[in-house]
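One structure is given below, encoded as structure tokens.
Every protein chain but one is kept in place in this view of the complex.
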Amino acid sequence: MDNRKGILVCGEFAEAKLAPITIELLGLGRKLANELGEPLSVLLMGSKASGLTQETIAFGADNVYVADDALLDQYNSDGYTQIAANLCQQALPSIVLLGHTDVGMDLAPRLNARLGGGLAMDCLALSIDPATQLLASTRPVFGGNAHATMLAKSARPQMATVRPKTMPPAARDDSRQGQVLPVEGKVDPSAIKVKVVERTKEQVEGVKLEDAEVVVSGGRGIGGAQNFAMLRELANVLGGAVGATRPACDEGWVPVRLQVGQSGKVVSPKLYIAVALSGAMAHIAGCLGSKVIVAINKDKDANIFNVAHFGIVGDYKEILPALTAKLRELKSG
Amino acid sequence: MNTIVCVKQVLDPEIPPAKFKIDAEAKQVIPPAGVPPVISVYDERAVEAALRLKDKHKGKITALSMGSEKAADVIKHAIALGADDGFVLQDAAFENLDSFGTAYVLAKAIQKIGEYDLVLCGRQAADWGAGEVGSILAEILGIPVITLASEIQAQDKTLRVKRIVSDGFEVLEAPMPCLITVGSEIGLPRLPAGPRLMMARKKVIPIWRAQDIGAEPTKLDKQNAHTEVIGLSVPTRKTECEMITGATPADAAAHLAAKLSKLI
Partner (left out) sequence: MSPVSATYWGVPGFFIFWGLFAIAFGLFLRRFYFLFRLVRLGKPENRFDRIGQRITSTLAVIASQGCSLKSVSRTDIAGIGHAWMFWGFGFFLVGYIVFVGLEGGLGLSIPSAFERVYLSILDIVALFVVAAISVAVVKRYITRPARLERKQRRKEKIIMVSLFTAMTSLMMLHYCVEGLRYAAYNLSSAPPIGGVLASFLTSTGSSSATLLGTYNAIWWLNYVLLLGALVYTPHSEHLHPLFSPANILFKSLGPKMALEPIPPEEHAQESFGVSKIPDFTQKQLLDLLACTWCGRCQANCPANLTGKSLSPREMILNLKEHLLDVGPELLAGKADADSMIGSVVTEDEIWACTTCGACQEVCPVNIEHVHKIIDLRRNLVLTQNKMPESAQLMLRNMQSRGHPWAGIQSLRLRGDWTSDQELKVLSDGDTADTLFWVGCTGALVERNVQATLAMTRVLKAASVDFAVLGETETCCGDPARRAGYEFQFQMMAEQNIEVFKSHNIKEIITSCPHCYNTIKNEYPRFGGDFKVVHSTQFIADLIAQGKLKLTKDLKSRLTYHDPCYLGRYNDVYQEPRQILQAIPNTTLVEMERSRNKGLCCGAGGGHTWIEEQPGTTKINQLRLQDALGTGAAQVVTACPYCLQMFEESIEHKDKKDSLKVQDLAEIVEAAMR
């Protein structure tokens, strides 16, 4: 156990760029690594990873492991688990960090199941416990009603997935030095039991929800798919995107990818307008990072008013059109 | 096809946030009185996924729940929805197990049941929400795993699974037996409605203890826990909400617009 050392970040990239979450993890990992006085390594998987090694080092990595394998170009659970587990067994990191992303949510528990470590998912804060020098991971539990801090006393590696946009991105320093290490061994195709047979990108019109500076979200109180047009109109005027709560997505009123919340997307826009949604903690978990939250709800006791900065009690069907018109007027005038 | 669904009984996640109390010392949540625990939301969807497959392909659904004796209620819920059978896994040794311990107990119970084509779990529990029991369980059982499914189809001995990802969706194929964790994307669960509702209420749900499933005590030893909770707190978020009013809803909206236009 004591021969384990260092922090390993499972990096993600797309279209020859490091994913924002990976840059955030590098910032966090660097900090923790400095505290422990241990190295920070990054694992990049896929045949196109080699072009990113310098950038990864610039963002703080001491070592970059590259698993150059065409079978890893697309995320697949079995292949990634195999390679990452092999590396962990060889490099013996003490801490493994992943993003709480599509990849991380799938890979982290599988990797941990294979390695037998201690995993905390969807962490909001990570630190080194001063007494034990162990990784203390704080994560929301009970639908965001409470925060729990976890420790892995003996299981190794200590693992965590980190919620996107909760950590500041690492500063880039192109003068940094580090080493690039190839990962030995290729993916064993016979171990890939689950095959990806189709992957379809759905084009999002307008601004992407995750990147939007303004998000207008609707909940169960919206009452139907066609009523979301009102939210879209408001979002258009503000140059923002539309989001929704889980119940609204469940109803099929909007696609699931617009879901904001603990089991959906986490957004942190400048302005978050919550329309006809009661404010379940699991939803609030996805928008709490917003600078200003506005709530519009019929029920004056709705929980959303507890986290909002501005509120209107009333029927959104009467309020939204007027709000949209007024904002349009103010914008043009 | 035979399906095993793992379900958990949790504190009702829809209790008013103001009623949510914890014991920070014991690192436990204090359930408010008079609030019946419910089936974890994602687990209910896992049952729904199982029912949809049964609607098409027949077969048998068995529900498993590790928890207190009251967990019989969630098994009854699954039976009311259409599961054929169910067992509660209850033993003092099972209390406060971490994900590895839980997965181990479930695996032993599944091995006792024996024949299965598919194991379904919710993507995570609605209480502690570790989100890794399914993956560990599959690892122990040595079967392929697909997480966060939004649609499951079966053909011969192959499962075809749709999975929503942030920029679209992907379709995966896996041979049976297989473990799948289910997200809320699968859609609303049906309402338990028929006379099964009454039949289930009266049903006696068998309880399996550690020795019934042959669980080894060392595997249940809390000293070997992979993770441990060292702190529990209720996050404070006190925001002063400025209520905006007006003579008419349109008036209030205009006042709000004026405020917002300064912010953006």
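Just so it is clear, A and B label the chains in written order, and each chain counts residues from 1 on its own.
Keep this in mind: contacts are C-beta pairs under 8 Å (C-beta built on N, C-alpha and C of every residue); 3 or more make two chains touch, one makes a residue touch a chain.
Predicted model only: the values in this text are computed from it and were never measured.
Q: Can you tell me which of B:Pro17, B:Gly67, B:Gly86 or B:Pro144 touches the chain that was removed from the display?
A: Of the listed residues, the one touching the omitted chain is B:Pro17.
Q: Can you say which of A:Gly223, A:Pro255 or A:Gly289 touches the chain missing from this structure?
A: Considering all chains, including the one not shown, the answer is A:Gly223.
Q: Can you name the residues of chain B that touch the chain not displayed here?
A: Answer for chain B: residues 12-19, 32-36, 38-39, 77, 188, 190-195, 197-198, 201 touch the chain left out.
As a convention for this text, only the chains that are shown with their structure count from here on.
Q: If you look only at chain A, which of its residues touch chain B in the complex?
A: Of all residues in chain A, those touching chain B are 77-78, 101-102, 105-106, 108-110, 112-114, 116-122, 129, 136, 138, 140-155, 193-202, 204, 210, 213-214, 238, 246, 249-252, 256-257, 262-263, 265, 270-271, 280-282, 288, 292-295, 303, 305-315, 318-320, 322-323, 326-327, 330-331.
Q: Spell out the part of chain B that touches chain A in their complex, as residue ranges.
A: By the definition above, chain B touches chain A via 11, 13-14, 16-17, 20, 22, 27, 29, 42, 99-100, 103, 123-124, 126-132, 134-136, 138-140, 144-148, 150, 160, 164-175, 178, 183-185, 187-188, 224-235, 237, 239-245, 248-254, 256-261, 263-264.
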